[in-house]
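With one protein chain withheld, the remaining protein chains of the complex are depicted in position.
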Amino acid sequence: MALLEVRDLSVTYSPRDSAAVRAVDRVSFDVHEGEFVGLLGESGCGKSTLGTAVLRLLDRPAAITGGSIRFDGRNVTTTPEDELRSLRWVDLSTVFQSSMNSLNPVITVRHQFADTFEAHPDAFGNKQGKGLDIGARAGELLELVALDRSVLRRYPHELSGGMKQRVALALALALEPRLVLLDEPTTGLDVVVQRDILDRLRELQARLGFAVLFISHDLGTVMELADRVMVMYAGEIVEDQPAAEMVTRHLHPYSAGLLGSYADPRDEVVKVEFIPGRPPDLSQPQQGCRFEPRCPVAVDTCRTVHPELLPAHLGEVRCLLVEQATDPRAVLDKAAALRSRDQVFAAGAEARIAAEPVLVMDGVRKVYKTRRGLSPTVTTAVDGVSFALRPGQVTALVGQSGSGKTTIARLLTGVERPTSGTIRFKDTAVDQLGRRALRKYRRHVQLVFQDPFSALNPTRTVAYALSRPLRNHLGMNAAQARTRAAELLETVGLSPAEQYLDKLPHQLSGGQRQRVVIARALAPEPELLVADEPISMLDVSIRAEIVALLDKLVRDRGIAMLYITHDLLSARLLADEVMVLNHGVMVERGPTLEVIGQAKDPYTRTLLAAIPRPGARQLT
Amino acid sequence: MTSIDTEGVRVTALAAGRVSRLPGWFVILWRNRKCRIGLVMLAAFVAVAVLAPVVAPYGPRVDEFAASTGPSGAHWLGTTARGEDVFSQLVYGARTSLVVGLVAGLLTTVIAVAVGLTAGYLQGVVDEVLSFFINLGLVIPVLPLMIVLAGYAPVKGLGLIIIVITVTGWAFGARIKRAQIITLRTRDYITAAKFAGDSTARIIAFEIVPNMISLIVVGFMGSALGAIGAEAGLAFLGLGDPQTTSWGTMLNQASLGGALTTGQWAWLVAPGLVLALLITSFTLINFGIDALSNPHLRED
Partner (left out) sequence: MLYFVRRAGFFVATLWAAVTLNFLIPRIQPGDPAQALLARLQGNTQAVNPVQLEAVRKMLGTQDGNLLAQYWDYLGAICTGQFGVSYSYYPYTVTEMIGTALPWTLILVGVTQLVSFAVGTLLGAWAAYRRNSRVDSVITLGSTFVGTLPFFWIALLLIFVFAITLNWFPEGGGYGGGSSPGWSWLFFSDAFQHSVLPAVALLITGPIGWIIGMRNNMVQTLGEDYARLARARGLPRRRIALTYGARIAILPNVTGFAIALGGLLGGTVLVETIFNYPGLGRLLLEAVSNKDYPLMQALFLFTTIGVLIANFLADVTYGFLDPRVRRAEAV
């Protein structure tokens, strides 16, 4: 008998003013004592809803509409809240997606621990009677997650994001639960901090022996940490395999697509692929295989017959082709062969010919003075940074949050002026531009934003967004601007353009929005493009698509691009040159493969060590 | 305090408007039952006010009837101590309340939007100064200020009442609009508009204001409601225009004219009741807008 047994669990959202959505559809799985299980899926696949259902924390309009959840043999699917209470946290604890807000803001950390112990007088540590010293026990727990005991006296707002997440983890371990459910526990934290927390988690899990259900969209991390990985798509589990097998011998075409979007940036040749299309709309009735419209190997029956999750290889797979094949691997080999060339994006090691730079930053330093209270504080955001951007080339700027990346972008685009040093765009001194000259300069330098949902005005159509730079910078009239807008949409792969011109942003998917954002940046025919983490908010399966688009545009049009990121993989794919920034100082700079392959600076190495290595743990 | 998801509302409204020919915001409001009732009630009040000469049997100032009579066939709600028809006054009173609500509501909203937008968008010293005035406007006791202003005014009239209400009522709306624009101005699409070469005025008018429509409508409804209440209160205290028929003046006269002692309950009850109904219609409409803007308050 498994520790957690989920059988045919369905969760339906029935909002008042729109159609019901079955977010989780007849899902069955087990988690065994001491096992580390990863649940992998892209945004909207139902993985978080599934987690919330297992925790029995669903709120209206979502509700469990079928199936059962058994914990240690006991059915808890419909257990009333009052009975459930004594089981909570003792059996199953959790760390939420964003712990920014999961601690009560008006009570101290110690108080939050005390609350937990008081709610479970019979649980761990209280067993021997009333002898539990809350302070001592909470202190021990904090030390487990590498926090100082003094944190007990602090309020949540006095802690950094990483510290809060550690507190949340310590809190989850307080009663020595048998299963810990982690829902994207490190999303939003800095890469290095993420790495640190996850390493600690794995170590504690091995030491204390609790089971883990780890929900994440981050494929590399899941593959590396988990013993077993389940892949979820459109409300269903489509594959369930031991992690090592999932890396090398996955069977489902969707798993193959997901894994294909990941690669090790240190390899000689790095190749990534993407899955075209979008997940189905679950408010509509589904027939056949849900992945069929995006599947490269689908056959006619896939459209009509819904596959079941059946044993295959060392786990389970939901695919008709695998079901029918004598050698399931052959299906995937076929898939790989069928995958069209534009679905794969590869970067080799060849260097490109250097051209004359369009922008030169020389010895730039930026100091901020903030007056808080009586004594002014001086912060040096950027210190003595020099580099050049060349047409048709991509320069990646890599660094932790707070390393000065954004300040450099602001200096480059003329939003701010440097304290000292010079920035020249061809013959223009960017650091001395007046208001009007700045407007002119911006014709030549454009931005691609991180969040495609915030980069487009929700009330303005695509045509409007694209027409503004055309009319302002190129002096076009309305009709000309519309024609050009359509051309631009075709350029970024939104075709036929007529279908998109009059759409509002919310009618587009994340990837489509990002394409519109890129089209807008291209509109005034800029010579310089600053892209600030343009793929970090997108789903893994379409990231490579956007990287490929950016790459093509830059090369074809001879645009110089500054690519700001903390993701070394995309930097490796796109950039000719990499610069590493740490605390405002450029600590490393050189051809991409050189910097990533043989990092010298300790900070660059930390960044590299923070990159997940799927399958690495199984190999050693 | 919750930040209101005005962008979301705007999107829903745009989506709704696509289906039918009516404006999107109206479709959304109409779908909400409470809101629909409120809109119908308000429409009825507007109709009565516009058609007052047709609806009312007599003029509001005609005082040729027997004084202080109870309800009868000729005078449905009786007559005043001066011999005027209560029902006719009630009908004409709707005009005053609606005019005050509309005009003072509009003026207040315009000031609140202007101050809020300027403070929030420009920031820096301008913001510091304007914010101080907003906060000052919030803490100064409103009715005493109204009374003092009305007390100094050389002439009493509806215009004065409207001005007094506007001067004392803009601060709350301005504060909310300032907070909203501060979150909106950091959006990437604002930066994008700057890089697209748009001017500040254009950015405010075309990028920011459309996203604040629902907030502005809610603000207007609140201000209109406050203005109607304030006018009734001031008129009841005898600080209104004695020449204008309003529900506040009617209550004032009912209370002075001995409606309490002569048992003319209709004269006393009716003006308060219609005032309550008008306020109810506004409240119901606000329910619809609120529920849309704040997902936490949606009943599900």
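Per-chain residue numbering starts at 1, and chain names A and B are given in the order in which the chains are listed.
Assume a contact is a pair of C-beta atoms (placed from the backbone, for glycine too) under 8 Å apart; a residue touches a chain by one contact, two chains touch by 3 or more.
Nothing here was measured: the structure is a model prediction, and the numbers come from that model.
Enquirer: Just name the one of B:Gly229, B:Gly257 or B:Gly288 that touches the chain not displayed here.
Expert: Answering carefully, the residue with contact to the hidden chain is B:Gly229.
Enquirer: Looking at A:Trp89, A:Phe210, A:Phe345 or A:Tyr563, which residue reaches the missing chain?
Expert: Of the listed residues, the one touching the omitted chain is A:Trp89.
Enquirer: In the whole complex, not just what's shown, which of B:Val126, B:Leu143 or B:Ala205 touches the removed chain?
Expert: B:Leu143
Enquirer: Return the single residue from A:Ala20, A:Leu57 or A:Leu310 that touches the missing chain.
Expert: A:Leu57
Enquirer: Could I get the residues of chain B that touch the absent chain, sorted low to high?
Expert: 1-2, 131-132, 135-136, 138-152, 154, 229, 232-233, 236-239, 251, 254-255, 260-261, 265, 268-269, 271-272, 275-277, 279-280, 283, 294, 296-297, 299
Enquirer: In the full complex, which residues of chain A touch the absent chain?
Expert: Touching the missing chain: residues 55, 57, 59-60, 81, 84-90, 93-94, 96, 98-99, 101-107, 115-116, 119-120, 155, 157, 168, 171, 373.
Everything that follows uses one rule, which is that only the chains that are shown with their structure count from here on.
Enquirer: For the complex, give me every residue of chain B touching chain A.
Expert: It comes out as residues 7-8, 10-11, 14-15, 31, 187-189, 191-198, 206-207, 210-211, 298-300.
Enquirer: How about chain A: which of its residues touch chain B in the complex?
Expert: For this pair, the touching residues of chain A are 15-17, 60-61, 413, 439, 442-443, 445-447, 449-451, 454-460, 465, 468-469, 472-473, 504, 506, 517, 520, 523-524.
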